[in-house]
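Worksheet for the structure shown next.
Only one protein chain is missing; all other protein chains are in place.
This part shows chain A:
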Amino acid sequence: MKIVVASGKGGTGKTMVAVNLAWALSQSQEIHLIDCDAEEPNVHLFYPGGKDEGPVTVKVPEVDSEKCTLCGACGEFCRYGAISVLTESVMFQAHLCHSCGGCMLSCPVDAITEVPRRIGMITRSEPSPTLTVISGILDEGEIAAPAVIKAAKEAGEWDGVSVLDGPPGTACPVIETMEGADVCILVTESTPSGLADLRRAAHLAEALGIPSGVVINRSDKEDGPTLAFCEEEGLPVLLTIPFDREIAAIQNRGAILCSEKEEWKEAFAQLYEDTIAITGDIS
């Protein structure tokens, strides 16, 4: 069972929901918590000390200058401008490369081979016997977040329940995270811009065929438009977390709400039950 926690934009408290959900579940079963926000991983702030599980690499071309005739074919093929044939050398700009392998195929003299290039890493920690935390971390300056997310998902793959903290937004990294998920929890705030972001995220989940429900965070009790939208779209509201000084203070300390407040532990356990219910899975 893969549960993705997502939101149309950053800063809605998505990681807080993912971390608390995983913590609450880990009180009664084994859980994998996978941080898929590779560009700005935050889960490790709650669970520091992850062990390096090795690099994530992508394949990039390497030109053998002995064999290369500077014919220009590779550069003409590459639509990303990552490889350019210049007067005396072939220039490769790694940050533009999409690892499509096309330049290698286009070279008439087989001067190009593929070599691995590191773009990020995977870390793993076991903060409790029932909780495994896996983070996919994209290196500074790199852009291929989906490759790191895929590797993090593979590292956390198992038969039990996984909670995936997704990247914000609705672009490729989110799609990679949602791929293969059973259900999606969309975290939102009750503001007009929050609603616009929720709408985009909800439509993405729908397009990918993933059932979803909504968590309203930092609610000011004026959730009318959000509730109306959920009603209209048939999205169940799974949990409403009020805007509250005490909750904010716990968060600011980097602590886990559920571990300090019995009522929230129960609320998040219930969130899980209600989330599972959306998938139609009774187990």
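The rule is short, and it goes like this: a contact is a pair of C-beta atoms (placed from the backbone, for glycine too) under 8 Å apart; a residue touches a chain by one contact, two chains touch by 3 or more; residues count from 1.
Basically, contacts and distances are computed from a predicted model.
S.K.: According to its UniProt record, what is the protein name of the omitted chain, chosen from "GTPase HflX", "Phenylacetic acid degradation protein PaaB", "NifB/NifX family molybdenum-iron cluster-binding protein" or "1,2-phenylacetyl-CoA epoxidase subunit A"?
M.R.: So the chain that does not appear here would be "NifB/NifX family molybdenum-iron cluster-binding protein", according to UniProt.
S.K.: Which one, A:82, A:230 or A:247, makes contact with the chain that was left out?
M.R.: Once the missing chain is taken into account, the touching residue is A:82.
S.K.: State which residues belonging to chain A touch the missing partner chain.
M.R.: Where chain A meets the chain not shown: residues 72, 75-76, 78-87, 89, 91, 93, 96.
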